[in-house]
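Below you will find the structure I want to go over with you.
Only a single protein chain was left out; the remaining protein chains are all shown in position.
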Amino acid sequence: MKIYEVQAGCTSLEGLRQAERPDPQPGPREVLIRVRATSLNYRDQMIIGGQYFGGPVDRNTIPLSDGAGEVAAVGPGVTRFKPGDRVAGTFFQGWIAGPMQQRHPALGVPLDGMLAEYRVLHEDGVVAIPSHLSFEEAATLPCAGVTAWNALMVAGKPVKPGDIVLCLGTGGVSMFGLQFAKAAGARVLVTSSSDAKIQRACQLGASDGINYKRFPDWQKEVLRLTSGHGADHIVDNGGPGSLTRSFEATAFSGKVALIGFLAGRAGDINPLTLMMKGGSMVGIGVGNRAMFEDMNGAIQVNGIKPVVDKVFPFDQAAAAFRCQAAGDFIGKLVVTV
Amino acid sequence: MKIYEVQAGCTSLEGLRQAERPDPQPGPREVLIRVRATSLNYRDQMIIGGQYFGGPVDRNTIPLSDGAGEVAAVGPGVTRFKPGDRVAGTFFQGWIAGPMQQRHPALGVPLDGMLAEYRVLHEDGVVAIPSHLSFEEAATLPCAGVTAWNALMVAGKPVKPGDIVLCLGTGGVSMFGLQFAKAAGARVLVTSSSDAKIQRACQLGASDGINYKRFPDWQKEVLRLTSGHGADHIVDNGGPGSLTRSFEATAFSGKVALIGFLAGRAGDINPLTLMMKGGSMVGIGVGNRAMFEDMNGAIQVNGIKPVVDKVFPFDQAAAAFRCQAAGDFIGKLVVTV
Amino acid sequence: MKIYEVQAGCTSLEGLRQAERPDPQPGPREVLIRVRATSLNYRDQMIIGGQYFGGPVDRNTIPLSDGAGEVAAVGPGVTRFKPGDRVAGTFFQGWIAGPMQQRHPALGVPLDGMLAEYRVLHEDGVVAIPSHLSFEEAATLPCAGVTAWNALMVAGKPVKPGDIVLCLGTGGVSMFGLQFAKAAGARVLVTSSSDAKIQRACQLGASDGINYKRFPDWQKEVLRLTSGHGADHIVDNGGPGSLTRSFEATAFSGKVALIGFLAGRAGDINPLTLMMKGGSMVGIGVGNRAMFEDMNGAIQVNGIKPVVDKVFPFDQAAAAFRCQAAGDFIGKLVVTV
Partner (left out) sequence: MKIYEVQAGCTSLEGLRQAERPDPQPGPREVLIRVRATSLNYRDQMIIGGQYFGGPVDRNTIPLSDGAGEVAAVGPGVTRFKPGDRVAGTFFQGWIAGPMQQRHPALGVPLDGMLAEYRVLHEDGVVAIPSHLSFEEAATLPCAGVTAWNALMVAGKPVKPGDIVLCLGTGGVSMFGLQFAKAAGARVLVTSSSDAKIQRACQLGASDGINYKRFPDWQKEVLRLTSGHGADHIVDNGGPGSLTRSFEATAFSGKVALIGFLAGRAGDINPLTLMMKGGSMVGIGVGNRAMFEDMNGAIQVNGIKPVVDKVFPFDQAAAAFRCQAAGDFIGKLVVTV
């Protein structure tokens, strides 16, 4: 089968190579998935760049945690799926339900990811995808979708109708956040450096967009647009300097969901404003299978379509990574298989 | 001012009389409300019938817990409102926030209700109403609206997008439940004895209606329509025999919100099915002011319009009660002032 | 190996027979447990009596869901345990964490139970036991212990210091409830038909015991002893007539945990008192592995010793069942292996 590999020791896109591996076979309780589409996250960029936890990968690794396809075969004892089922793998393999109690192995690192014609996964690490989604759309769900769902509907207090939700930026998690928050009856504000991106976010249901180039103190705009109330929920990727502003933009008893790997860098943070308002910050480590399944139910009932900005053919996977690095997109980038 | 009174000892609609009382004046921290519209609940029917807790009223009492109007004047020290504000009274006077810890006095009994040209209430027992609602629409909120909000968004686990919600009947609480659950991204099923009412509920967003005359074992229809999953949330008014069926219709870890005064009669109930599924039953005693305000935010953001079936002029309040007793309506009945 | 079997079609203790089966071997991810002690629950009594769901067992089945022992061997791929570890099986096999979403198979029915010299279980259905407990003590945990933990610390609102907890009766779940509630800083009341049992419960930390033979309206005693407050949490086995009394004994916003198989019989229940106080009833279906592990942590930190009333040798298992049927014990009955 055809696959891509991040070469051992890889620190740049040069180390991403197409390769061949033998077709895998499903063992007991495993399913063989014919992958049809995959999707990129910022984490994948870091892995290829050798900047992810622990540095460069130490063995040739199939990249991309996110992919969808159909079940091609099932091993002995499988009860959750049958050949032909449309499915996706879960980001963490082994985290079924309940709060995070350990760091389960994730697809992409340390486990092989989804950028391959076939993948074998334990049936417990696979979920059915919503019937109205294409494989390209479904491929965006495992990391960005589940992270947004966890951030808004599970961790801390869930969004309820009438709440005010602020999504920082227009990347994958933020656009899912926008769509889930709208489905939950909230008013949604977004920030961006681009009026064009803001316009697209407003077409997706955002009530207001704040261009942080024009309003570097965007937290003040949030307060102004909400008559001083602030945001009940904030989806924050933790870029340099954003947390302190988010804390100022938070409503009393509000919640900042910290979702991003950008938060890896320490920085000057002042949590006093959050404390004075009885607010909270919750760390979001993607999520478990139960969250994925609940999210899929929400997507199905509400007819949500993930925001896929561009689709690249398998042979142009490197172009997808370059597009992601350039940042000229909203929502998600997809590579078909 | 003109008022209606339920006469002391009243046990039927004969005891509802129009009368005159002196215009009231607001004292410290009180607001004077010029009532514009009021709304009926089944509880009011019981009060007039002398069947409410403790039997007939023991003094002439202005009926109806629910009403809306504008602030005509404010007493010393009032900070929450000013003349001209559009407001409604809260069902319980004194329950500001947090779980129920005592039985606060309610409008209609033991306190005078809203079927009067003017009413004076403590500012803490008053809330602003959504700007897009007429007084007739806003008058329906204090009891039925807040009960549905509490049942679905506060008590036990809140509704989240993708959940399945079952509303029994098409009365006021159920129609609010339908609208709030839809706003929260849920799929909603309703039951009714009337295909016409089911049709109206479906126009309001219900995905399915079950005519319980054709399907006396309606719980089986709920399971069939949800592929065996059942309902994650059920709004049950506790009519004879409904609870055991609701327990059978409940999903694993599901919740039955018991909202009704119909539940007053003991009956044969089998909680075993609920127990085996890890389900719960929560008793809903209307709700507090914070819930009312949160609900108003949800109504505002989602542009929800309460279902007002018929509006009666002040002089025909008795006709409104007769209409309610006949049951030939959905949602709410309103009496203007 | 020596085992006991409930004979297919069994409807009385006559159908419990000692037998031999080949020694089992652990497969992939399975552990072989040398069982040292087992414990009885009322459910086992029902199974032997042919009164459990679905009637008599349809194949010869090893009884008793609860047992503890040491790991004798592990199959390929096992990571959670090693030979020599002191362990117990979980009641439900396969329910790892999170709310109940399906009915997993349980030990005793439909799966073989623990009354055997050896048992093979998947490593995911096994937990380590607290180091200060004997096998006899640890054998009492899987059903009664986890049920009490779920009822008080997980389902609905958890017990917090200063809460008032009422445990009905002095059986296994109630005595665990008493011990867990005390560990959590609550005041605990118990009911019993026996002053001697009440005395033992008070030695275990109960502040008050109510003899329901002397006080058939025991709910009034609960209110009197708590200055009218009532119980914030009630552990109710659902015996005939108890639920309506429990609802009357419940505090505002209180919770009744329905734990028992006695609740199987429908009965005249009046939920109105519960509704008026904003109370709730939660159905407890034992619990998941995460609860078992959390409970073990609580037992360890607080030095809790389960209440084992009598220990029977393996050859006298039938005597243990007769003792349980007679009801002349508190806490748990154990059969060693």
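Which chain is which? They are A, B and C, in the order written, and residues in each are numbered from 1.
Quick note on the criterion: a residue touches a chain if its C-beta (ideal position, glycine included) is under 8 Å from a C-beta of that chain, and two chains touch if they have at least 3 such contacts.
These numbers were taken from a predicted model, which means no experiment stands behind them.
Enquirer: Which of these touches the unseen chain: A:Ile3, A:Leu258, A:Ala290 or A:Val307?
Expert: A:Leu258
Enquirer: Considering the complete complex, identify which of B:Pro28, B:Pro110 or B:Gly241 is in touch with the unshown chain.
Expert: Considering all chains, including the one not shown, the answer is B:Pro28.
Enquirer: Which residue, A:Ser280, A:Gln300 or A:Gln316, contacts the hidden chain when the whole complex is considered?
Expert: Of all options in A:Ser280, A:Gln300 or A:Gln316, contact with the hidden chain holds for A:Ser280.
Enquirer: Using the touch definition up top, pick the residue from A:Met46, A:Met100 or A:Ala128 that touches the left-out chain.
Expert: The one listed residue touching the chain not shown is A:Met100.
Enquirer: Among C:Ala8, C:Ala196 or C:Val301, which one is in touch with the chain left out?
Expert: Of these options, the touching residue for the absent chain is C:Val301.
Enquirer: Across the whole complex, list the residues on subunit C that are touched by the chain not included here.
Expert: 153, 158, 160-163, 180, 183-187, 294-302
Enquirer: Taking the full complex into account, what residues of subunit B touch the chain not shown?
Expert: 28, 96-99, 101, 288, 290
Enquirer: To test your reading of the contact rule: which positions on subunit A touch the chain that is missing from view?
Expert: Looking at subunit A, the ones touching the missing chain are residues 99-103, 155-156, 238, 243-244, 252-253, 258-259, 263-272, 274-285.
Simple rule for what comes next: only the chains that are shown with their structure count from here on.
Enquirer: Give me the residue numbers in subunit A that touch at least two other chains, ranges are fine.
Expert: none
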